[in-house]
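Sharing a structure with you now.
Removed: one protein chain of the complex. Kept in place: all other protein chains.
Labels run A, B, C and D following the written order; every chain starts at residue 1.
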Amino acid sequence: MNLSNHIPILIIAIPLLAAFLVPLISRINKKATGILTTLALSVSLLLTIVLAVKILTVGPQVYVFGATSPSLTLPSGLKFPIRIMFQIDAMSIFMGLITAVVSFLGATYSLSFTKKYDGVDKYYSLLLLLTVGIFGMEFTGDIFNFFVFLEIASIASVALISFRGVDLGEPAEAGFKYMVVSSVSALMVLFAIGIFYGEYDVLNIAAIASVIKYSQLDKIALGLLMPVLAMKAGAVPMHMWTPDAYSEAPAPITMMLVAASQASLYALFRVVFSLYNISLNTLTVGWIIIIFGLLSMFIGVTMAIIQKDIKRLMAYHAISQTGYMLLGVGVGLAVLANPEALKNYGITAMEGGIFHIMNHAMYKGLLFLTAGALFFRTGTRDLNKMGGLAHYMKYTTIFFIIGAAAIAGLPPFNGFASKLLIYESVYKFNPLLSIIAMVVSILTLASFVKVFHSAFLGPKLPQFKEVKEVPRSMVFAMAVLSCIIIFFGLFPDLIVKNLVHPAVMSLIEQLQYTGTVLGGM
Amino acid sequence: MKKIIFGLAFIIFFSFLIVSAINMRTFGEPTISEMDDYFIENAQNETGANNVVTSIVFDYRGFDTLGEATVLFTAVVGVVALFRGVKK
Amino acid sequence: MIGNLPYVVVVISIGLGIYTLMFKRNLIKIAIGICLIENGVNLFLITLGYRKGAVAPIYTYAPSGQAMVLPTPQALTLTSIVIGIATTALILSIAMMIYKHYGTLDTDQVRRLKG
Amino acid sequence: MLGLLETGSGFWSAIIWILLVLVIGNLVIYIRNKGEDSYKKNTEQDKPFISGNPEESKESSHLSASHIYWGFTEALKGYYNPLVKMHTGNINDYSSWIIVITAIILIMVGVSG
Partner (left out) sequence: MKEMSRIIKTVTNFVYGFIIIFGFYIIVHGHLTPGGGFQGGAVVGSAFALLLISYGSMNSNKFLKEDIFSLFEGFGLILFIVLGFSGLGITFFYNFLANSGGWFGDTAVIGVNPGDMNTAGVIPLMNIAVGLEVLSAFGVIVLTMARGAEFTKKKENS
């Protein structure tokens, strides 16, 4: 049996098996659970890298469950897939790389971070399950299977958000709010799936995309799918759950929640580009996404300026950065209909948006980890109570400066590269949008100057006498993220040429997506 | 004021749901059903199960079932984690 | 229209659930609203699979020569029912926790996180 | 060349940027080191002048977060008050906003096309 064909499922099945094993292991040894989690996630990280190399050289991979050929030909002549399959192209593996890196670093960070908690085995089991859910959302090619993995990710993240709910009220409240909105969105997705099934009697995304005809029902399905997926990604004005959930979850989980929101964002792009693509009215839908992006950018950053809680502030910044991705990809979608505009600036805008997803996962994860480090040592998230921490936590200060510079789009860090792509291409589409994006970037810098001043600068405060540097594994996780940020900032062209451009192409070309399953029909 | 906006939005949403219900394929006569006909014809000799639904749940769409069992496991772990520290 | 009356019933159930989510100010009622939407969607899937005068797709002791209803929606509904059970269990436990910490189930008091 | 990112209407290279920053920084440092001859060390010229008041202690001089950008938020009060009022941490509003946006998008997509 040749395991190299089974890499797509092993990436998901190994963390799943580890998640099932962790509660049994914890009966024997509580300490071993964290080690097992980290091992499983590192294995899946390695497999993801191998799969990425394979996909970027060979082409999209299709993995069918329970059969060898993806689609079977009926006597009636038409061929369509009946089994669940993973369909992994450049975009999926791009998101998969983000998820693998983030989850592995989150587990490493948790090794020290969860010392204060009891019930650590459940924490690690839920973390593995959240990773499995995000991977599945990104890899699957079956629309109902996507719903199942969406529910896995939602329930695991809710359980992790309300993990501290035994002692405190706020985490339970945040978990309840996120549970309600995410189950509503999942049920809307299921209703749309039912519409598709009733119309075309297939559940495979590529098969639906090959026969979709944009009837009235398809319009309603799109109108149900778009807002709920944008809500899961945290687009204004459906963003209110985001600060609650991000600020109340433990810091490594917050970093993974960012990846989960980006998986929903990926699903939104997948629905718009691969499922409907040119058949829909691209100008209307593109402008809807652009308006989502504008509102998210501006309201997110202006709400962030007046926050006192450091993680709430960063959560509002996550909303505002999501706006950049929506803006870039929305511009790409709006000009999808006319080829020369697409070739002129549309593809560049989409490259900026997609590249910004990876950059955002990296520097926002780093910032949340630094906030978690501050919380780990000082025990507070209130910026008014902090001050002068740079005297005690040298490494954390350096990592925070790197992350803040990256999110504010200061050269030579990675945030600048993707934002530059977005500015220049969006300026050709509509100058006003580009100017608003630059203003938002300036406000981002301003609010992070505020955080840096009130948390790190200032005199040594007496209540933080015994504060010292965080343990080694937390420093390791933050250091790896900082190295990734600096590397992306120095050599952005490598990433854009080798990872981002194929991802954009796999989004734009619908025939390639359907052809991998249905054999070029 | 806010209530009026929300009520209006709810009415619009509900009317669109009604439109979708009316445009749905006629109840009782599924027009396109290749996949299900394939299941009904070939499930017995491919999987050997008399119960076509079970053969779909555990064979054709077995991975969904794994995900579903995982969802239940996730909920159990979440509930137990939420009530940890609560003594018997 | 009259042939599609079952779909209309489904949509009414979903709409009632949405109304509950929007305008009812009790956490338990919100959980009930989510269950309403769930049941509506499950009923929608089952309704899609019905075929007039057909029997259940099970060959054991089936009346021979009869047409069978579409099996896929039943499998999907089984999956989504179990997912609904999981969601409901978790949401009710969190509501119990909120009641322990806040002493109330009114959504106007359960809002320490705002702004 | 490595690190040269084509942006469609130009290019961006972090390495060239770093070299430029080094050159300009050295220039600035050189100009600064030429010095100002009317400046004398260890006189009252390099003491902070707090308009005659006594210098306060360090702990009390730390500016806490809620005072930063006070003027900004004060000037934009008309923008911030409704925005903050919109963020009622009420779960009914959360789900209601989803329905509002869904209705708007359904109108834009389902009717116009």
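What we mean here is this: contacts are C-beta pairs under 8 Å (C-beta built on N, C-alpha and C of every residue); 3 or more make two chains touch, one makes a residue touch a chain.
Keep in mind it's a predicted model, so treat the numbers as computed, not measured.
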For the full complex, contacts between the hidden chain and the displayed ones involve A, B, C
Against the hidden chain, chain C presents residues 56, 58-64, 78, 81-82, 89, 92-93, 96-97, 99-100, 103
Residues on chain B facing the left-out chain by the touch rule are 44-51, 53-55, 57-59, 62-63, 65-66, 68-70, 72-73, 75-76, 79-80, 82-83, 86, 88
Given the full complex, what residues of chain A touch the hidden partner chain? 1, 6, 9, 13, 16-17, 20-21, 23-24, 27, 63-68
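FYI, only the chains that are shown with their structure count from here on.
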Interface with more contacting C-beta pairs, comparing B-D to A-B: A-B
Roughly how far is chain A from chain C, going centre to centre by Cα mean, in whole Å? 28
Chain C to chain D, mean C-alpha position gap in Å, rounds to 47
Give the residues of chain C that touch two or more other chains, as numbers and ranges in rising order. 14, 18, 21-23, 27, 30, 48, 72, 76, 79, 83, 86-87, 90, 94, 97, 110-113, 115
Residues of chain D that touch two or more other chains: which are they? 84, 87, 89, 91, 93, 95-96, 99-100, 102, 106, 110
With touch defined as at the start, can you tell me which chain B residues reach chain D in the complex? 2, 5-6, 8-10, 12-13, 16, 19
With touch defined as at the start, can you tell me which chain A residues reach chain B in the complex? 16, 19-20, 23, 65-66, 72, 74, 76, 78, 80, 82-84, 118-119, 122-123, 125-126, 129, 132, 136, 144-145, 148-149, 151-152, 155-156, 158-159, 162-163, 165-167, 172, 195, 198-203, 215-217, 220, 223
In the complex of these two chains, what residues of chain C are touching chain A? 14, 21, 27, 30, 34, 37-38, 41, 44-45, 48, 72-73, 76, 79-80, 83, 86-87, 90-91, 94-95, 97-98, 101-102, 110-113, 115
